Every structure is written in C-alpha cells, then in structure tokens.
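Presented below is the structure to which this report refers.
Every protein chain but one is kept in place in this view of the complex.
Going in written order, the chains are labelled A, B and C, and every chain counts its residues from 1.
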Amino acid sequence: MKEEKVDLTRIIQKKFSRLSKGQKLIAQYIINEYDKAAFMTASKLGNKVGVSESTVVRFANALGYDGYPQLQKELQELVKTKLTTVQRLEMSKDYKDGGTVLKKVLKADMDNIRHMIDELDDKLFQSVIDKILEADRVYIVGLRSSSTLAEYLGFYLNLVLDNVRVVRLGVSDVFEQILRVKEGDLVIGISFPRYSKITLNALNYTKEQGATIVGLTDSKVSPITEIADYTLTARSNMASFVDSLVAPLSLINALIVALGMKERDKISTTFNKLENIWKKQNVYDNKDGSSL
Amino acid sequence: MKEEKVDLTRIIQKKFSRLSKGQKLIAQYIINEYDKAAFMTASKLGNKVGVSESTVVRFANALGYDGYPQLQKELQELVKTKLTTVQRLEMSKDYKDGGTVLKKVLKADMDNIRHMIDELDDKLFQSVIDKILEADRVYIVGLRSSSTLAEYLGFYLNLVLDNVRVVRLGVSDVFEQILRVKEGDLVIGISFPRYSKITLNALNYTKEQGATIVGLTDSKVSPITEIADYTLTARSNMASFVDSLVAPLSLINALIVALGMKERDKISTTFNKLENIWKKQNVYDNKDGSSL
Amino acid sequence: MKEEKVDLTRIIQKKFSRLSKGQKLIAQYIINEYDKAAFMTASKLGNKVGVSESTVVRFANALGYDGYPQLQKELQELVKTKLTTVQRLEMSKDYKDGGTVLKKVLKADMDNIRHMIDELDDKLFQSVIDKILEADRVYIVGLRSSSTLAEYLGFYLNLVLDNVRVVRLGVSDVFEQILRVKEGDLVIGISFPRYSKITLNALNYTKEQGATIVGLTDSKVSPITEIADYTLTARSNMASFVDSLVAPLSLINALIVALGMKERDKISTTFNKLENIWKKQNVYDNKDGSSL
Partner (left out) sequence: MKEEKVDLTRIIQKKFSRLSKGQKLIAQYIINEYDKAAFMTASKLGNKVGVSESTVVRFANALGYDGYPQLQKELQELVKTKLTTVQRLEMSKDYKDGGTVLKKVLKADMDNIRHMIDELDDKLFQSVIDKILEADRVYIVGLRSSSTLAEYLGFYLNLVLDNVRVVRLGVSDVFEQILRVKEGDLVIGISFPRYSKITLNALNYTKEQGATIVGLTDSKVSPITEIADYTLTARSNMASFVDSLVAPLSLINALIVALGMKERDKISTTFNKLENIWKKQNVYDNKDGSSL
C-alpha cells in the first residue's frame, strides 16, 4: 500500500505539465491536502479548488483512473497506511530553500490548528474533561516523538491531580507500569503516524482490563480510534519527513487549561504551596524550582 | 515588580464598568496582549483597537496614571518580570467553561504562530541554520517544560547530524554534560517564562568557553537575548496558568525541516538504513522501531 | 576507614557518662564537628570548647588513646571519606597499575559488605520492612549517582507494591513530585557522600509534612541520620575518586527480597500476569518484555 502514494505523486508529477489549468489546481490540492481530498466527493473537491465536478473526473482520467472513485480509493488507502520516512522525504522536494521553509512550516502548523477549530466538538471535549476528573487513576501513554507530548501533559496534570502516571520507557517496560490498570481508571493514549505498536498493544491491554481509553491522534482512520472510547483528533500533517505535533500540543493545552479551570481551587492551593517552596528553596539554593 | 500586573489588572477590573466604550476596547486589548501593548506608542495602540490617541491617554488617566508613558512603563516592567503561577491563575477568570476554553486556547496558539509569521526574519533563520551545520558539536539545553522541546529537537537533529547532544537532567548534572564545550561548538538554549536559572547559568558558562549561542525564547526582552549570539523568538502567551509551547514547537519544526532540506542526502541515507533495520527488527521482534 | 568513626562514637557513647563535664563538651564538639576537630591542635580544640589543653589530652586518654595525636589521626582518617573529587584523586596514588586496581576494588567492595554483615541490625531492618508495607504511599528519593539505586529499588518495589513513586529529575522538579506527601506516607531517601543538597531539602520538606523517613546512607554521621526516622547504613568507601555503591546495592537487594517474601502471593500474581503478557507480547512483537 505504502507505494501507492508515491506512485500517485509520481504520476501527477509526470503528467503535470500536460494537465489543464484547472486540473493543475486539483493536483496541487491533492498533494498538499490528500487526507482531506480522500474524503471529498468529486463535486466537493471541485468546489474546494474552484473547478467543475467534471474537471475532477477528467483529472482522474488524465491520471489513468477509470474514474474519480478509483482515485479516491487510492487516496484513502494511503491515508491509512501513511508513508515511510524515506517516501516522505521524496515528497518534500518543494521545500528547497530555508526561507520559504520557515514560512511554509509555520503556515502548515497554523492550518492544522485552524482545521481543528473548524471541526471542534465541544461536547466530546467536555466529556473527556469529565471522565478525566472522575477517574480513579489517570495513565498517560505516548512513545517515540509522542513521548514529548505525554511528558508535557503529565507535567501539568500532576499539578492539577494527584492520581496521574506518565508511562515512560526506562528500567520498567510499558506493561509493568500499566499492569494494575483496572475498571475506573482512565488511560490517555497519544499516538501519531507512524503509530507505535507498543502504544497500541498497551491500550488494548488496558481496555481488556476495563479502563476507559481516551485517544489523542491525527484522524478518524487512526488505529487508535478503534480502541479508544473517546478520540480527540489533531492533524499532524507536514509535507516533509517530520510529523508536526503542533496542533496536538495546542489540543493538550486546551485539556490542561480546561482541567485547571474546573479544579481552580485545587491548583490555586498547589501553586501557593509551590511558590512558597520555591521561595524557600532559593534560601536552600535551588532557585530553579521557580520556573515551570 | 511581579505585583504591578496584578495591580494593573485589578485597577482595570475595578474601573472597567466606568470606562467609556472606547476605553473598554483598550482595556481588553491590554489584558490579552499586554506584551504587545507594552511596546506601542499611544497612537499605535489607538490604531490597533480603533480609537483615537487621546482616548488612549484619557484611558491612562482613568486608571490613575499621569499619562500613557507611566502606564506603558508599568506594562514593560511586567513583560520583563512575568507573573507567578498564582497571579496568572488569578488572571484567567474568563476561561470558566470548558467549551470556550477549547476554542480560546486553539485561537491563542494560532495567533502566536501568526504573530511569528508576521515577524519572520528569514535572514536570521538562515544564519542559524548555517551556524548549526558548521558547528563542531551541537548541544541542546532546555529544562522544565522546555525539556520537551529540547528532546523533540534533539530527536530529529540526531537523525540529521552525528554531533548533537541533548543536555538532560539525570545522573549527570547540566554542567558535567557541557563541561567540554569549546569554541567551534554551538549551544541551542531553549527557555521560556519563567526562565530557568540553571539554563541561563549553563548558557553563560558555554559562552565563556567561546561557543556560539542560539537562543529560542519568547521575546526580545527575555534574559536569553542578552546571552545569545542569535535569538529566534516565538510567543508562549496564554492568558492562563500554562505557557504555550505551541509556537515554539512550530519554530522548531521549521528548523528541523530546513536542516533536513540542506542535508537531504545524509538523512535519506539515514532513513534508508533505519527502514532496513526496522524491517529486520520486525523479524527480530521489535516492530516499534518502525515509528518516529 | 569509616568504621573508625562509628567505633569512635561508640567509645564516646560508652564512656560518656564517666567523662568530666569539660570532657563531655569536647565529646559533643567532636561528634558534631569531627571534620574541623580533625585538624585542630589539642590547645586549639581546647579553646574552641572552652577547656584546657590538658583536659583535651586527658579526654584522649579516657577514650583509650595514648594521646591526642592518636585520636586526631583517627579523626583525620575518616575525614577522607568526605573529600572533594580532586583531593580524593590525589589520595589514590597507590592505584597505579590496572591489575592491582581490579583486585583492590573488588576487595574493598567485599569488605564494605562484610562490614555491613558484622553490624547487622535485624530488628531495625524488620521495622523498616514493616513501615514500608504499612505506608499509604512510598516515595523513593535519590539523585546524582544515587539515582541509579533509586531506580533499581523502584523497579522492583513497583513489582511488589502499587503505591511506589520514584522521584526523578525531568520535566517536573523534585518538589512538584513530593508536594502532596502527607502523614502516613513513607519516603526512602538514598544519599551518599557528597550528600546532595536537594535530597536533604526534599527529605526535610517531607518530614515537615509528617511522613516517615527511611534513610539509606553511608554512616551514622551522615546528615541523613538527623532527618530520618530509620537509618540503614552501608559503607560507600573506596580510596579513589569514585564512591562505591556496591554495599548499598546489596542492602537494597535485601530490602527487595525481604519485601518479596512478605508479599509472596501478591508478587506471584504480578509475575504470572507479567509472564503471560510477555508471552502474548512475543506474538505482539515485543519480546523484550521478557527480561527484568
């Protein structure tokens, strides 16, 4: 499956010069937003880029597909399978000079957040907040690059709650740390492409134990969604070899702030205690406490 | 100093009801964007919120200041000193219900990135990229919440370069890990409010040793800027008890992608090697290698 | 060398009641300030505590020494174990060739363990085991080189108990992790020369909160002993620039095994669960779970 995207992009690149002006618009949109395009009808895609539905169909034909459905099917496949680092590097040719890189990356991240705002589901978000506050114990599981998000979320949640455990690789393996997960506990699983097998296995285990699973992932077709009771999505797209965790981090900020507001008094006490300790530690020679 | 902001916000809250419609606009802008307001002239601030310069002056008087310069001075003081966690919690009253929190936080993060785009300095960014590629050894120093950014940056830089060291607290303290820093080395210091003393001390030490310092921080008035040879800024504002590292993370994405583009062939080799190992490790039973 | 200090303090304690009022002053000063006393002449020591030089000499005799020089020599021996890395390096000249190093180091470690066996206090050890099993929550605090012991102890304790937290430097600082320590909790503080200030500050804080403190340290004159409710000692002597944590690690083994025996059924369940998961994970491709 993994090749399809590359083939598709190759096909597009090969045929690009011979495409009509309107078809070129479709081509560019697909390259940059294939995960959105994958779920649009021909007419919706046409509207998006400002061409007619028939132009979209002719575009599919121009690439050698019997029709738009075939092209769409391929796009969807690939949203599922994601690309290897090498294939993604292949795709990021347009990022040649550093200057435009800076602007392009920032814009891409901004778009990922905007996309999240467009698809806000406050009710879902609220339920997650409530479930976290109701849980006996909260576990946070995120490995590889997602471990930075897990640590960040755990850092702040530990200031708000007393029952949070960040599962991290170290002397203990993941399963030793989640061994006693039980009904009443909640597990926040953070996983972005390419999805860590250990994270998926760990979430499956905790689900078997009866825990509630909250997934933070990149799309509704992520393997996490099949496991999680609640899935919050934030896109990690970046037409380059790096997945962007910017939108996910913003979503995590929202979780932290929302939990903080609900537990305002608790954390107010926590912070007062901490500020005092930090002040005292200055005397004790450990000023560093005074920064988060 | 730390009190001024609270006093100021208190004053504003107390007087708010009696302010004119135009003055209320200024008040709100200052609460949300005090670090921008702090560096605007009365007329610029007026334009920003769509009122006259004289309205700004009368606003200052309404709060009990002799004039706008006094008000501005106070704002600037406070951009320097930042707030304690407790004071910031005080300020985030408007974040009551979770629903709006979600949208507000995402919007604030989007604004922080947009603000960065508005102030892009490609030449500076390019010089940083070049310096990193020229360095004998690259050290990354970031503690507390910034350590998640340091780990993320280090993770990707290690895929591109062979001379990168992430300085992390563990058995060894920070200074043992930077002890041999010398001229020709480059140190990336990541520090956001409230600035870690140890990070500042570490950067000062490495500067004394003759290393080049690149600072990633939140503003031109950050203590990092006085130490760093090159300072890249990304705002971490969030009118709540949490600093947002979203814009900084986006900036780090740009650094990673730009470096990757410059070293395309190197990382292409790296990734090919890794993909093969991961494939082999699947046999060897360690599929998790296959995700970044 | 350090047992000399223990012997010395024992001698003093045994003879204390029969000492003259002036001699008692000397005794107390030596216990508290032996490292200063070690470099004072008899007359200087006399002045310090306000007695005559001859009283100091008679004090030495009363303890069974031919004279003050013998007593002073013993004090100086033991100061060795509290020297700076540089001073200690100076002292280890005799370790020239690697061959003898190997034998000397192993012998020194064996002696440290033997010394521990000679001074076994089973009753104390038992009380510590009981206190750990009674605790609401168990915190383990050890920094710098002692963090390896803390991680090792925490790794096994987590297999036996469900309420263990290893306090480690990372995104969160030490105090954020012990902030909620309360009466009913137990804190195991691991600290060896040169004693980490943060560890001492952390233990003092947890003591103020009403927690029970168990200290693992090198001697009865360690600053830990003044804070801890129970102190288990294991010598870390090594006439070189490195402190040996071998005897302390053996003591920790004993703690783990003793706790395991008391909770045999619990860990038997834990291990059965783990062995099953590991077996299942083999299928899932994560064989590494299968080793401790």
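Here, contacts are C-beta pairs under 8 Å (C-beta built on N, C-alpha and C of every residue); 3 or more make two chains touch, one makes a residue touch a chain.
Note that this is a predicted model, so its numbers are computed, not measured.
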Check each of A:Q23, A:T148, A:S236 or A:S250 against the chain that is not shown and name the one that touches it.
A:T148
Please pick, from C:L8, C:L25, C:L179 or C:I198, the residue that touches the omitted chain in the full complex.
C:I198
Hey, which chain B residues sit against the chain that's not shown?
151-152, 154-155, 158-159, 162, 170-173, 175-177, 179-180, 197-198, 201, 205, 270, 273-274, 277-278, 281, 284-286, 288-289
Even though one chain is hidden, which residues of chain A still touch it in the full complex?
144-145, 147-148, 168-171, 173, 282, 285-288
Positions on chain C contacted by the hidden chain, ascending
84-86, 89, 92, 95-99, 101-103, 105-107, 109-110, 113-114, 116-117, 120, 122, 125-126, 129, 143-145, 147-149, 151-152, 155-156, 193-198, 238, 240-246, 249-251, 253-254, 256-258, 260-262, 264, 267-268, 271-272, 274-275, 287-288, 290-292
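Following the convention adopted for this analysis, only the chains that are shown with their structure count from here on.
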If you tally C-beta contacts per chain pair, the winner is A-B
Would you mind working out whether chain A and chain B touch using mostly the same residue numbers, over half shared, or mostly different ones?
same
Mean-CA-position distance for chain C and chain A (Å):
47
Separation of chain A from chain B, taking each centre as the mean of its C-alpha atoms, in whole Å
21
Touching at least 2 other chains, the residues of chain B are 144-145, 147-148, 287-288
